[in-house]
Each structure stands twice: as C-alpha cells, then as structure tokens.
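Notes follow once the structure below has been shown.
Here the complex is missing a single protein chain, while all its other protein chains stay put.
What follows is chain A.
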Amino acid sequence: MIRFDGVTKRYADGTVAVDHLDLEVPTGEITVLVGPSGCGKTTSLRMINRMIDPSEGRIMLDDVDVRTIDPPTLRRGIGYVIQQAGLFPHRTILDNIATVPYLLGWDRKRARSTALELLERVGLAPEMARRYPFQLSGGQQQRVGVARALAADPPVLLMDEPFSAVDPVVRASLQDELIRLQAELHKTIVFVTHDIDEAIKLGDRVAVLRVGGKLAQVADPATLLAAPADGFVREFLGRDRGIRRLSFVADTGLRLRSDLVVPVTSDLSRVAGVAADVESPWLAVVDEDNRPLGWVAPADLPRAGTLRDVRPLPYGTFVRGKDSLRTALDAALLSPSGCAIAVNGDGRVIGVATRESLDEALALAASEAPEPHDAPVREDADG
C-alpha cells in the first residue's frame, strides 16, 4: 500500500502544486488520479518514486517512508510509464524492455528472455524485438513503455497519462490491454489522467483533484458517479453521469422471459398464435444452435412458409451475468422491439429482457443511488 500523509509540494517559485494530500493507494488495485490540467497529478505521482520530493508530509510505501530509500534503488522497484513513452532511441526494443533487469545485474540471457516474454504479453509480435523505437507507431511504443516498466516485475506501477498521446481507437485498445494485464498481475497501480472516462473505465478507485492540489473526492467509480461530493466533482464528471453509472449496475436484476423466443424452423402459420399467447407484438428468432437471428413482428408476417422465409429485424444482445445494465439498455435501444436479447457466455440465447423488466431495473438502480450531496462543500474541507 502507498499512503500519502499530509503531503504538500511547494515549488521554488511558490506554486503550491499539492496541498495537504492524504490518500491511500490500496495494494493490487488501480487508483486513478484525475483532475483538470495543473491540479498536481504529475507532481503527486512523481513524489512516489522521488522524482520530486515533498515539501511537507511523507509518503509511505508498505510502511517505509520513501525518503529513507536512495532514489535510484527506489525507482528500480517501481515501474514508471510516461506519456511520450521515453524509449531509448539507440537501443532495440528488446534492450529497452530489459533496461531495469540490466541495471539490477541480471545476466543478459535472463534479462532478454524476460523482455521477450513481456513483449508478447503487451501484445506485440516477437519480430518487434530487434527494431528500434523509431520503427514503431506511437501506440506500439506505448506498449513497449508498459513492458519496460513491468520488466523487473515491480509490485508498483506509476503511469502518467500513458495513453493520452495516441488516437482514441488505439487508446481504447491500450486501456483494454491494461485491464487484461492487471487481471493477471495484480499490481498496485497509480494512474494519472485528465480524462474522466478513462479514470472511470480503469480505476478501482478514482481520486479527483482540484486545481491548487486539493483532493476533492476519492471513491470507487460507481459511487463517484452516483454521489459526487460537490459541485466541482459533479461538473468534472460531466452531463451524462446518470447513464454512465449504469455501467456499474449488474444486469442480474433484470427479469428475463424465455417465452418470447422462437426457433427459426417455426411455421409462420403458428407464429402469430405464439405472439398472441405471450401477449407480445415482438418475438426473438434463434437458429438451430440457439443463437440470435433477430426480431420479427408476427402481425406483419405472411401466413405461409417458415420463419426462414422472412428477414428478421436488427437486435442487440448482452451477456447475462457479465455485462452491465447499461449494455443491456444499449442492446434494447438497438432493436425496433425495444427489448434486449440475453445470451450466455457462448452467445446462446437464454431469454429476453423486455421494456417492462428494463424499466423495473432502472427504477431499482435509481432508488439505490445515494442521496446526492447538493449542499456545497466548503473549499477548506479536507476530502
């Protein structure tokens, strides 16, 4: 665990970048520092590996004051990823990744085989190993930056806007990659970003800082979205936080109906009857494998032939027990029926969430939202 104990950083010119920060970064979790430009995120992060030393207070790393550890030694035990990757241009990708192992005196062979493993782990082809940084795209360089930080298997990883210099598509894939890596590695990660969506996507906990280096709120993303501590945090979270909060509501509250599902082999002459029986204008069609094909409105169908003869309308699915209520809602909005098809992990249909059941789940989610703190929080309130 990393603990900030009343940490203040005052630069030589008098700028207070961080102001009495108290913060705990739990072991094995991703803690995101987020806030507007200049709020002291980078400064806070760099005080952990002593790239900057605090003016007041202390930072404890597993109950040891980092100030008692010689900086290079401390840094070799902490992975560090920066925005521009900062790869060594004169070294091959493999040697870049092996930087810290070399420093720690590992023999070359072990360092390189570890580096090669990491290269693949961050999703790069082994052929990249012999290239130089200038031969890689920005996104690939960033992956190498992550691999380099992980090379000596440090328990702690510091990441300063590591994905902000790449385009949105690459950024999303790097974020997914980090989530996947973290599921395997369980590092203690401090991640700095000014992008609240990235913070909410990646963070187990999100610490919102305001300019002047004060902690505004620290909470898990769902709580943050549901109950921003004050106007600043609410504004920073943006407009659609109600919808976004649904990302953190499990879909397990959704009632599913399996009687709205019909096989594609059904005779059209019978389909209208089924619809009448289940009292629904819409039926979900599945193939012989029980995979979704789409929606039909039996009232509009001819009376001869089977469902194979008609073209079903578009649909959306969500994975039961895995996806959030937001995904289910999204799936419903993609279908003319306004219902979402629930599938299991194999993509087989297990039922349908109707508008009524979505309504119920939304109402439940809304009722579970904590009371918003509408009373203004005083500026000098600590956290």
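Convention: a residue touches a chain if its C-beta (ideal position, glycine included) is under 8 Å from a C-beta of that chain, and two chains touch if they have at least 3 such contacts; residues count from 1.
The rule is simple: contacts and distances are computed from a predicted model.
Taking the options "Osmoprotectant transport system permease protein", "Linoleoyl-CoA desaturase", "Isoquinoline 1-oxidoreductase, alpha subunit" or "Formate dehydrogenase, gamma subunit" in turn, only "Osmoprotectant transport system permease protein" matches the UniProt protein name of the chain that is not displayed.
Here one chain is not drawn; of A:Pro89, A:Gly105 or A:Pro168, the residue touching it is A:Pro89.
Along chain A, the points of touch with the absent chain fall at residues 49, 51, 71-77, 80, 82-92, 99-100, 103, 127, 130-135, 148.
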